[in-house]
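Missing here is one protein chain; the remaining ones are kept as they sit in the complex.
Entry: chain A
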Amino acid sequence: MQEKKDAMFSYQFPDGDRRLAFSRQSSFRHWDPPLPSPSPSPSPSPLLRSHSFKPYLARSDSTVGMPLLEKPGQKDATWVALILAAVRGVANGSRPMKRLALMISLNVAYSMIELLLGLFTGRVGLVSDAFHLTFGCGILTFSLFAMGISRKKPDETYTYGYKRLEVLAAFTNALFLLFLSFSLAVEALHAFMQDESEHKHYLIVSAVTNLLVNLLGVWFFRSYARVNIVYWKPEDMNYHSVCLHVLADSIRSAGLILASWFLTLGVENAEVLCLGIVSVAVFMLVLPLFKATGSILLQIAPSNIHPSAFNKCSRQIASLEEVLEVSQARFWELVPGYSIGSLSVLVKKGVHEDRILQHVNGLYNDLGIQDLTVQIDYK
């Protein structure tokens, strides 16, 4: 039953559980077929992959032909065409995409209603809640956009493809959640100083509705409802960030409900307490995601590879007879699961470079670096 559920969500491990196999990943190589260029450009750009020493297809790379979000060659799309393209992209998208789109539309509808109600009845709390929800929806839309556009093939300007956008969307989500926790702390402080707590009562209905919608979202993304996740693919990060977003929102709504309930019970400073707890909880929830996405965006060395493995590899290369020196080895992660590196090797004069290239590439591929550029200097 779990298997069936796993198969439904495309992000589960297709090749078996790889969480235990982190060192020798030779079983995941397969030959990289020359990719047909999807755009109608006459000559294949040299930027696309070819039969050079670029080995093995990344796990997260998709060769399934997905309809692109925008027709190539159509420069100025009108607004209607853009919206139609977006809708079409979502309709053809993966299942998490559709669920996210559903959630976003629910949230948008709900916040519109809240805003209008708040304006007409003159209740500030509803308006502030609506604003809050709108901001969150905007960020979720960015995540959705990233999901949709990340399947495009790399082109002239974005030579590494569009997968990074998912990491960026996850980072933006995490940032928003950090701001949220900070603002909740400020609100708690505000309530502490002002000591006026009657205005929360009529927000119960809105809080309950908010909680229900967000719990639906948590249910959609329930595999990601953990704080520390090992990221295998870029979509993992995006989904995780969306899940944390809705989780944090539901915690906040639950906190508000709890606070007003405590107030009716007569507990003093209930609001301050609840808001404070919620703020701390959201902060702790989002910090690992923030650090992980931040470290990818900062081009920190791949976190799933131990640094001693890098040393071992370079020592192995340096111990070859023709090799004099290994220097300037730099590695970074483009997206979780796809690492890129560059290396400089000093060899004796007159050595044929093919063998060395093959050897070096093989070594680092076993480590998990898919894309390696080796510069061979001759002494």
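What we mean here is this: contacts are C-beta pairs under 8 Å (C-beta built on N, C-alpha and C of every residue); 3 or more make two chains touch, one makes a residue touch a chain; residues count from 1.
The definition used in the following text is that contacts and distances are computed from a predicted model.
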UniProt name of the unshown chain, from "Myotubularin-related protein 6", "General transcription factor IIH subunit 3", "Zinc transporter" or "Sorting nexin"?
"Zinc transporter"
Which is it among A:Phe179, A:Trp219 or A:Trp261 that touches the chain not included here?
A:Phe179
Using the touch definition up top, pick the residue from A:Val108, A:Ile204, A:Leu258 or A:Ala301 that touches the left-out chain.
A:Ala301
Of the residues A:Leu82, A:Leu119 or A:Val230, which one touches the chain left out of the display?
A:Leu119
Which chain A residues would touch the chain omitted from the figure, given the whole complex?
46-47, 49-50, 52-54, 118-119, 122-124, 127-128, 131, 135, 156-160, 162, 164-165, 168, 171-172, 175-176, 179, 294, 297-301, 307-308, 310-311, 314-315, 318-319, 324-332, 334, 342-344, 346, 349, 353-354, 357, 371, 373-379
